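Report on the following structure.
As you look at this complex, bear in mind that one protein chain is not there, while each of the others sits in place.
As written, the chain order gives the labels A and B, with residue 1 at the start of each chain.
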Amino acid sequence: MQKLPSIWITAIRNGLLAGTVSLLICLFGMVMQFEQRYIISGVVTMGQILYMAPVFFLGYMLARRLNLAPLKALAVGAVTGFFSGIILAAFIGLGQLLNLRSVLVQASPELYALLTFNLDLIPGVLAMLGFLALIGALGAALFLVPPHIRGALIGALIWTVMAGLLRDLISTVMQTWGPVAPLISWMFARSGLTLIGAAFVFLLSGALGFVHLKLPVWVVRVVWLLIALVVLLLPRILGVFLSDVLDTVGLFILMGLGLNIVVGFAGLLDLGYVAFFAIGAYTMGVLTSPELHGTLTYWEALPIALLVCVLSGFVLGLPVLKMRGDYLAIVTLGFGEIVRLLVLSDWLEPWLGGTQGIQHIAYPVIGNIQFGSQQMLYYVIIAFILVAIFIASRLKDSHLGRTWMALREDEDVAKAMGINHVTTKLLAFATGAFFAGLGGTLFAAKLSSAYPQSFQFLVSINVLSLIIIGGMGSIPGVVVGGLALVGLPELLREFAEYRYLVYGAVLVAMMLAKPEGLIPEARRELELHEAEVEAVTEPEPEAQAGGGS
Amino acid sequence: MSKRVFVLVSMLVGLSMLFTACAPAPAATEAPPVEGPTSAPAPAAFTCTDSIGCVDIGPTDPIHIAYLLVVAGPNETLGVDSRNGIEIAIDDAGGKILDHDVKFDGEDGGCDAGPGQTAGAKLAADNTIVAVIGTSCSSEARAAEPLLSQAGFVTVSPSNTAPDLTEAGNANNYPGYLRTAHNDKVQGAVAAKYVYEVAKKTKAATIHDGSLYADKLQAVFAEEFKKMGGTITAQTAVDPNQTDMSSVLADIAAGAPEMIYFPIFQPAGPLIIQQARQNAVLKDALLMGADGLFSPDVVTGAGDFVEGFHVSSPLVTGADYDAFVAKYTTKFGKAPISIFHAHAYDAFNMIKAAIEKVAVVDADGTIHIGRQALRDAMYATKDFKGLTGVLSCTPTGDCANPTIGVYEYHKGQYPPELIWPK
Partner (left out) sequence: MLRTWRQRVTLIDLMVWAIGVAIAVVVVVGTIKTLQSGKYEPGVWLDLTFKGLALGGVYALIAMGYTLVYGILKMINFAHSEVFMSGPFTAVFLAISFSKSGFMDANPVVGMALVTILSAAVSAGVAVLVERVAYRPLRNAPRLVPLITAIGASFFLQYAFRGLYGSGFKAYPTLRALQGSINFLGIQIFNTQLVVILGAFVMMVVLYAVVQRTKVGKAMRAVSEDKEAAALMGIDVDRVIVFTFALGGASAGIAGILYILIFPIAWFYMGFIPALKAFTAAVLGGIGNVAGAFLGAMVLGLLESVGPNLFLDGLGVPTPSQLKDAIAFVILVFILIFRPSGILGEAVTDKA
């Protein structure tokens, strides 16, 4: 049993795995949906890339893992590709015999035709097998290039696909930049990039990836300054849609900063964080919407809304003081649901608008400047984020911050050391509620309305995921997490239908590959590292061979 | 790694600084879109005189129609179904309007104000778009419509029913907005009239599911019903994902109404039918829904209990509709999954007809569409024959055919039988 399986068996296994993943991608409807969506006009569509990607990737991974001589690696890659084709071929064969479509809605004749290159059945399947073997071999070939070029190549491939995907967005933005506008027709076709455009993006991003520059410190400083300037100018440069996306990202970053205090610093798992977001938005609505006889302005209502949020943080904190871990999770989750149900209910409709929500909520106005539009609200959000980052980073190193961390690490020991767990926990909940409430008021101002369905459980999960992806307890991590988990899906809105599918897969993959997050907090990384050191003592090859089963 | 990212970011930043410095100060959103980015220079002397600008479409360029529907998340059947309806309409048109391909894509609005606004902002930024079909939900419309209207588009919703969207003088009635779905005021009143005058019931109860649509519709129904002289014994609500309806039915049964009006959706609808029929007090009450429950799944979902269940719905039966359903089933592998596919189909065809009416076609095939002209043509739609009946638009954008029928379900039969008006 100790003997490793032969490389061919591993290749076949990986091939079958890649084929299964490809098949699933086909059956989820992704291939057909993007069948017309060219990345490079007339050459390759997103749909094709999607079903080829697993084969290419596993071909590459296998070559990397086995570390074989060039010819052998290519052969292994080809075998992987071929066997992934076998899975698809079996599926096509089955589709000829049975009407799979009555169960699997996406198993349409068009899909079969696409997979077999619109050829007849037998030649089509053969062509597909050959083609996928080629893709597998190409994946393996990628490993054979020297490492520093390989990195640049992979980067260039990703950037090219991204450029093709974001064609509409990039060309819309480029239009507003006078001198580069003529480049649009040169780089982009009606759908996707032109061949020249693709080559340009590929070479540019490849070259950038290849170059390593050592910059003097002052250049770095100037560049950061420039970045800060651009951040200030972003809404002007990017237009309404991207400003809207930035606003949404900003709101989530604000909430993330707050939840980071509760979960990241104090270690209290809160799954109902959306409650405070809702309370902030609704308090703002009740106080400022003329429909509900609110007469205050945004700035007058803000302190009241925040006070209400902090108080509700205390109210939630009280009963859960003695609870730990999972009990806390379910109770906070319940709290989030209770708040949503209450704002939705007919019972409170006269005061909170019920199903019909609240409209015409006030937005911030300073002097003559109205911060109502998405582009203007951006500045308010940025300002609040800066304040929140300041508070959070000061808190982190303060006495209170250290008390939170002590509680997180070991509550019993912390108590024994004389830490008052009651006030400490309550303060964590209240601070978290404060930030979420702030986000809520801005959210209401952005939409100028509040509807119960905006405050689903999903929001809590999104915020929690972004701080974990970013790196728990890490403040820059929250910003990166927000950009990655909230910003990126907004840019790739075409994938809206598959958003949660991809989202789920990314969460799992991320936790398996890099559980400490994108920008880990030093202390947590250390903890995880300890765990890893233990894990490494397991026999390595066996764990890996299992990956294909 | 981080060094490389840094270099890349700084170069991009540098580039963008350069561009912004060179660019003429980018116009804010208020500027009306003037020309499509892909437009060829017009050879003939076409000058755009439209008050809010024109779309120019080059000889080989497509006509861009976008959707803003809920196509992801728990409410997606509503939007996906509408989108399927539009795709069939495009197929029926041979994929072309005025010999130009139709480019059809769009955004998910999530049936919620937040995502709706973002989607609206995205569409508004694309000035090749001629018209938008959407939104699915009224809350989305309120958030997205300011942006879409500002961008000069025509928007036709297949499923918004909230009265404020087409109420003259209301802040939520935006120029360029029309709908092929029924204003709740129309449908609620017809349902009340049927129940009181035809079915002769005087005690009714209503249930909504927390959606804007159902809540408004039941409110209109209750108001009209009371006006006619009927009594409303209870106005209650369920959660759309709730499956056990026993407590809401117990609440209703305490008032012993003769009928229950629940203009809600799947899956709560069939569950209410089934559980009401098993309730000792309510088993003989008249059960009535609205077009949200005009679906084959109701027959299977409620099983034998479906017998005698009424729905109010626009008159969508007929040979044309049957042919539509057949095409739908072939193309998507299953029967329509929700209800507003026919409305969406009509929305596309109305837009198509209006474009054909107002477009100026040059000799080389370039098309110019005046945005205000298109809006005017849309509002002037009269006696347009669609799947949902003969449509005429009001000046505020209500285009749905006001004739509403009441249908009765029978065990194992779909579509239900039209019982009123005969």
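Here is the rule we go by: a contact is a pair of C-beta atoms (placed from the backbone, for glycine too) under 8 Å apart; a residue touches a chain by one contact, two chains touch by 3 or more.
As the structure is a computational prediction, the values presented were derived from the model and not from experiment.
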Quiz prompt | Displayed chains contacted by the hidden chain, counting the whole assembly | solution = A, B
Practice problem: Could you tell which one of B:187, B:266 or B:349 touches the chain left off the display? | Solution: B:266
Practice problem: Specify the residue from the set A:296, A:461 or A:518 that touches the hidden chain. | Solution: A:461
Quiz item: Touching the left-out chain: which of B:197, B:304 or B:364?
Solution: B:304
Quiz prompt | Which residue of B:89, B:130, B:143 or B:237 touches the chain not shown here | solution = B:237
Practice problem: May I ask which residue of A:16, A:204 or A:511 touches the chain that does not appear here? | Solution: A:511
Practice problem: Write down which of B:253, B:290, B:342 or B:355 is the residue touching the left-out chain. | Solution: B:253
Exercise. Would you write out the residues of chain B that touch the absent chain, in ascending order?
Key: 74, 76-77, 80, 210, 235-239, 241-248, 250-251, 253-254, 266-267, 270-271, 274, 278, 280, 297, 299-301, 303-304, 333-334, 337-338
Quiz item: In terms of residues, what is the contact footprint of the unshown chain on chain A?
Solution: 24, 27-30, 103-106, 263, 267, 269, 315, 318-327, 329-331, 333-335, 337-338, 341-342, 344-347, 408-412, 422, 461, 464-465, 468, 472, 498, 500-501, 503-508, 510-512, 515, 527-528, 531, 534-535
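The definition used in the following text is that only the chains that are shown with their structure count from here on.
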Quiz item: Centre to centre, by mean C-alpha position, how many angstrom separate chain A and chain B?
Solution: 30
Quiz prompt | Parts of chain B lying in touch with chain A, wherever the complex brings them together | solution = 3-4, 6-11, 13-14, 16-17, 19-20, 22-24, 26-29, 37-38, 61-62, 71-73, 76, 105, 107-108, 111-114, 117-119, 121-122, 124-126, 139, 142-143, 147, 171-172, 208, 210-212, 215-216, 235-237, 239, 332-334
Quiz item: Given the complex with chain B, which residues does chain A contribute to the contact?
Solution: 101-102, 105, 108, 155, 168, 171-172, 175-181, 184-185, 190, 205, 208-209, 211-213, 215, 220, 223, 226-227, 229-230, 233, 236-237, 239-241, 243-245, 248, 341, 344-346, 354-357, 359-360, 373-375, 443, 446-447, 449-454, 490, 493-494, 496-500
